[in-house]
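Report on the structure given below.
Only one protein chain is missing; all other protein chains are in place.
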Amino acid sequence: MEHASTTVRILVPLMSVIIVVMILTARRKQLFIRRIQGLTAIDEAIGRATEMGRPMVCTTGLGGKQGGIEIVTLQALSIVTYIIRSSARFGTRSIVPVFDSQMLPVTQEAVRDAYAAEGRPEMYNPDDVRFLSSNQFAYAASVAGLIWREKAAANFLFGYYYAESLILAETGQQVGAIQVAGTPTTTQIPFFIAACDYVIIGDEFYAASAYLSREPTALGSLVGQDIAKGILIAIVLAGTALVSYSGVTGSPLGTQFTNLFK
Amino acid sequence: MFTPKTGAAWWGFVIGSLVLSAILVAVLQAVPQRFRRPIILTATFIGGLFYALEFFLPVAPMPTPQDPNRMGNFLTPYVVPFADTLPVIAGFTVGLGVINLFLLHGRRILKGATGWTNSLVFFIAFFLMLTFGILDKTAPEGSIPKNIYYLLQEGAYQALDATMFSIIAFYIVSAAYRAFRVRSLEATMLLITAMVVMLGQITVGQMLTNWLPEQSESFWGNFRVEVMRDWILTKANTPAVRAINFGLGVGSLAVALRIWLGLERGSYFDSQR
Partner (left out) sequence: MLRVLRFLQTVDRRFLYALLMLVVVTPFFINFQLPARVSTATRRLYDTIESLPEGSFVLLGVDWGAGTRGESRPHTEALIHHLMRKRLRFALLAFDPQGKKLAQNIALRLQEQYGYREGVHWVNFGYKVDQENYLKAFGPDIIGTVKQDIHGNPLGQLEVMKGIKNANDIALLLDVTGSSTYETYIQFLQGPYKLKMGLGTTSVMAPEAFNRLDAGQLVGLIPGLAGATEYERLLGIPGKGTRATNSSNAAHLLVITFILLGNLAMVMERRLRAQGGAL
């Protein structure tokens, strides 16, 4: 779609307004979000790494199909930042491999800020935020090698992953790392489920930063997302009912409704 | 301004752009920390606004000699030139990755750290590929540089790439063997589904139910393994993936909005008080 259709002109601004309103609301009052098992496991993994005195590897994925700085990678970095802040309190080392050179300065700054925010700026080691390769399998080989050499105690995999997902997760499994993964790439979720201890599925990935940081912006956004999803569910149900009705009665209503979304 | 330039004009634009970029980078470096955030937010907002307006504003016929049916609005002609700025900005960061690799591996060699020989291999591989990659562009067919580049590219790089991908096959076996256990009702359902899909994927599996009539001929045809596989993929898997994608789409919209409107704090910019 090069330009918005009438339906998109209504739906996207409507959902955007809802999300922004909920963000502003959240800054004034406390909102509730349910427990997400995979995210509570992050603290368990940090604790384990601290006990074992071994480092953690936190990857932010490959970036989207366009490469460069992607929303999903920024979201992954946001989760990794939380992990680093938590681990900094216990003095546990985190290694952050970077796939895209454009993400390198952003990642370096976020990691440096995370240590500084916990009052441990000296823990920031420039060699621990390292660019490896922008080639998918060269990156996979490098991260797998890193996990092996460092005998990582915890392995966090957030962001976009493709065929290399199992290479990273299975390597982590082989060194006995506790593994938490979250990706919007639906084709890779089965591999993570097979090899990781906890997996954050689908849009829980976007809920992660809200759940972890409890910051009003993220919380409000999450509630706004849920309302927007409610609207989409209502549209799907209405469409199903109308198309079924048309199928039985021969009424053109179903076709007219679906045409609104073409 | 957005038309291709040639000759002296091309050189003028290239040099002018480089000088302007250098000045811009110097100015940005000199800006005090507290002003950087407003600058980043303003640039992000303007960039996002351009694409949002171009996408949402009403369109009218805007024919070109190449495309008489083209539709667009007053911003459409600038989409491509505007997008061209992205690879330019990306170009500035390419060196960052290389510098990072050089620093990391250089330090390891100088310190004689454990595994410093691997770092040495990195430098050798880097300069070999760089040198013969450049020579390959001008070397005649059959020449030594061309053959060496072929050896490095086809013999080493592509073979290594394929090797890494094929490792997945081994990992799938060990992960599937470990994970598919009938520990609960859900796990049993997952195992049965996986078995049907796997058998449906392979000819040997399909042969198991070849004795059943065709789906179009009899009700029992629905139990042919490839028919069940297709049903799982299209009727069970597809709606589930779509549902997840709906959620992801909305989530992506929310994060994009937070970044575009400068509402995102606490992660990359500063802490929310």
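Chains here go by letter, A and B, matching the order in which they are written, and residues are numbered from 1 within each.
In this text, a residue touches a chain if its C-beta (ideal position, glycine included) is under 8 Å from a C-beta of that chain, and two chains touch if they have at least 3 such contacts.
Note that the structure is a prediction, hence the values are computed from the model and not measured.
Chemist: Out of B:6, B:69 or B:184, which touches the unshown chain?
Modeler: In the complete complex, the chain left out is touched by residue B:69.
Chemist: In the whole complex, not just what's shown, which of A:136, A:155 or A:183 touches the removed chain?
Modeler: A:136
Chemist: Mind pulling the chain A residues that touch the left-out chain?
Modeler: Those residues of chain A that touch the unshown chain are 1-2, 65-66, 136-137, 162-163, 174, 186-187.
Chemist: What does the interface between chain B and the hidden chain look like in terms of residue numbers?
Modeler: 64, 66-67, 69-70, 79-80, 83-84, 86-87, 157-159, 161-162, 164-166, 169-170, 172-174, 176-177, 180-182, 191, 195, 198-199, 201-207, 210, 226, 230, 233-234, 237-238, 241-242, 245
The criterion applied here is as follows: only the chains that are shown with their structure count from here on.
Chemist: Round to the nearest whole Å and give the separation of the Cα centres of chain A and chain B.
Modeler: Taking the average C-alpha coordinate of chain A and of chain B, the gap between them is 16 Å.
Chemist: Chain B touches which residues of chain A in the complex?
Modeler: Against chain B, the touching part of chain A is residues 2-4, 9, 12-13, 15-16, 19-20, 23, 67-68, 71-72, 74-75, 77-78, 81, 98, 100-102, 104-106, 109-110, 113, 117, 126-127, 130-131, 134-135, 137-138, 140-141, 149, 163-164, 166-167, 169-170, 173, 184, 186, 191, 193-195, 201-203, 205-207, 209, 213, 215-218, 221-222, 224-225, 228-229, 232.
Chemist: With touch defined as at the start, can you tell me which chain B residues reach chain A in the complex?
Modeler: Chain B residues touching chain A: 54-56, 59, 71-73, 86, 90, 93-98, 100-101, 103-104, 107, 115, 160-161, 164-165, 167-168, 171-172, 174-176, 178-179, 241, 243-248, 250-259, 261, 263-268, 270-272.
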